[in-house]
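Quick one: structure below, then a few questions.
A single protein chain has been omitted from the complex, and every remaining protein chain is retained in its original position.
Which chain is which? They are A and B, in the order written, and residues in each are numbered from 1.
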Amino acid sequence: MAEVVSMPKLGFDMAEGRLVRWVKSEGETVRKGEVLVEIETDKATVEVEAAVSGTVRKHLVNEGTSVPVGTPIAVLGDPEESLDLESLGAAPRASSPETAVAPSRPGAAAEPSQPALILPSPEPAAGQVKASPLARRLAAERGLDLAAIAGSGPGGRVVKRDIQAALQDTPPGSGPVGETERIPVSKLRGLIGRRMTQAKQQVPHFYLTAEIDAGRLMALRQEWNALQPEGHKASVNDFVVKAAALALRQFPNLNASLEGQEIVRHGQVNVGVAVALEEGLLTVVCRDADRKSIRLISDEVREMIARARQGKVRPDDIQGSTFSVSNLGMFDIDHFIAIVNPPEAAILAIGSVRLEPVVEEGQVVIGQRMKVTLSADHRVTDGAEGARWLQVLRGCLENPLQLIL
Amino acid sequence: MDKAEMLRLYRQMVLIRRLEEAAASLYQEGKIGGFLHLYIGQEAVGSGVVSARRPEDRVITAYRDHGIALAAGMPAKTVLAELLGKAAGCSRGRGGSMHLADVTLNFWGGHAIVGAHLPLAAGMALADQYRGSDAATICLFGDGATNIGYFHEALNLSVVWKLPVLWVCENNQYGMGTAVDRASAVGEMAQKAEGYGMPSARVDGMDVLKVRQASEEALTRVRQGGPFFLEAITYRFRGHSMGDPERYRGSEEVKKWQEDDPIGVLRKQLLAAKAAKEPDLATLEAEVDEEIREAVRFAEESPEPGPEELFAHVYADEGGDSWQ
Partner (left out) sequence: MAVITMREAISQALWEEMERDERVFIMGEEVGVWGGSYAVTKGFYDHFGPKRVRDTPIAEGVIVGAANGAAMAGLRPVAELMTVNFAFLAMDQIVNHSAKLHSMFGGQFALPLVIRTVGGAGRQLGATHSQTPDVVFAHFPGLKVVAPGTPADAKGLLKSAIRSDDPVMFIEHATLYQLRGEVPEGQILEPIGVSKIQRQGEDITIITYSKMLQTSLLAADQLAKEGIEAEVVDLRTLRPLDLKPVLESFKRTNRAVIVEEGWQSYGLGAEVAARLYEQAFDYADAPIRRVAQKEVPLPYNRTLEQLALPQVEDVVRAVRGVL
């Protein structure tokens, strides 16, 4: 039976050993306990005894070579048996043999739990104002500029009392002073702020404005509403929602989200409609707007807005939009540019419908015009695509029977 | 001595020998970390001394403790599991080779600092005396430990307070790499006991039957009230610990002592007393081999302690250290 002899660990901190001299040559027999080889460690040259009896069939490591602990150095066995060095794990190749280490500790990877250390904030960069950590924090919380505050602490450091003084100071030349109010940022406003900041920082916006001839749209709407009971009249926006949804079917990139390196084209067209509340902006979602009738869109949006205004909004009302529409027409804004609502790819800003002098067949006549502006994510789409989408949108809105049929 | 007991002692010494050889292999494979101090050659001392105790007698020793642990009744697999740092080890993997212990066997370790367990032994004996028990504490240590301050303080106190301690010096001729005559003012460790007015005796540590007899006599004296010093003359066949290049002694000296291999000595005695026949002993040795093989397998397959155990056993009062 062949036995592989490995470089032994001869001391608690030994990592490798140098094979100084083969005491037993290939072909010689050795008895258990007899010296087989001399190994040099950091500390001394040691005579290593054979652990078993046998014939030295092969030296795997030459004299004068250093190898790590655990490396096979010889094979002992019967004189006549055939040896398969590979299967013995003793093939004398250069590729690194296993270093003998303590048995792997599967638990070692996991850190034992310990109360967390809160590490100090990084050093203020050179050129920054000298201020105590407390003053720095208070200034940040109150939105004060540290550089504008005189420091009374040691070394001219800005300290807490300087912040307190600054908060009480009136700005120069303000004349008779009104009451300054402090209003804590509401959850909603805070959320909007964070999301819009993220959108502005991370989404490469581009903007396309198109002017829609709203004449036919307004006429159709009028006819339609004449047939609806009170409280169920369709708004311009309802038509726009439908038109946008149909257009999105044809341009799936605008009804998409970027996830890592993938553009996720959503299966549904869920159009979000921005609603202005006292505390901020909310987007109610009309799902599958491309499949719904104007009436249904209108009723749904109206109900969701009512719920939102009463503070009774449901999770389904505000989740899952794939594209948004924002309308400031009721405030007489003729044109504005909206911020994409992440993770959506685009948003349509709708202005008011205005009576304007326009040229038709060489004549100046009164026309109804509505400006819409598409803001889109350049990581997902581009100007040409956006422009084509707007063309389709315009097509729908200027030939509004398409929306109904 | 009762023949069955002789055979039991033989088996014990063979078990110790085989376990130490297995431990040496595991160490060379890199599976045991730190230091490993082998008891090979000294088996008669541990086996003889510990076999003389009653169950209520305590045993405590230094870091060359595997043989003592086995003699005290610790299963081989538990010793090996501790050497491999596993949770099933007697000290849950927290102590390693130098800190084996099982207080349910009245075996109190396994101690790494030279001489430091001598005051501990005095304290344990104090507790037994305090409670009015006639239990003795058997404290084993090497010749090297007789030169450290703790030796003086502990032996002195044991005489002054008449503590029931059997001080057993395993004189294996070397403190680490320094021969006794280069480290100790006197050549016989038992002489030092005289300095404390303590009764003493010397015994051939390679003959387990003699060690057993001497230990029984010593313990009787201890129970009569006061410490006793027993010096056992022995020899370790391997280095101080794994990795010891043994520059301090010649191989001829080692070979000379090996002629009195304690296992060989008892073997002859067993056969002469017709307590056993050769084939019986061969069978016994084969059983021990198998027991050790099984123990190695158990230890290797045994699980590691989990990371959540890191902060366990720092304090008895709380579940762990509270780093705040």
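As a convention for this text, a residue touches a chain if its C-beta (ideal position, glycine included) is under 8 Å from a C-beta of that chain, and two chains touch if they have at least 3 such contacts.
Please read these numbers as outputs of a predicted model, since none were measured by experiment.
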item: Selected from B:15, B:32, B:79 or B:124 as touching the chain missing from the view; value: B:124
item: Touching residue (missing chain; options B:46, B:93 or B:142); value: B:93
item: Contact residue for the chain not shown (choose from B:54, B:162, B:255 or B:313); value: B:313
item: Contact set of chain B toward the excluded chain (per top definition); value: 58, 89-95, 99, 101-103, 108-110, 113, 116, 118-128, 130, 149-150, 152-154, 156-157, 160-161, 312-317, 321-324
item: For chain A, the residues touching the chain missing from this view; value: 117-121, 132-137, 153-154, 159-160
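Quick note on the criterion: only the chains that are shown with their structure count from here on.
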item: Distance between the centres, which are taken as Cα means, of chain B and chain A, whole angstrom; value: 63
item: Touching residues (chain side chain B, partner chain A) in the complex; value: 25, 27-31, 33-36, 84-85, 242-243, 245, 247, 300, 304-308, 310-311, 323-324
item: Chain B contact footprint on chain A (complex, rising order); value: 6, 8-12, 14, 41, 43-46, 51, 69-70, 100-103, 105-108, 110-115
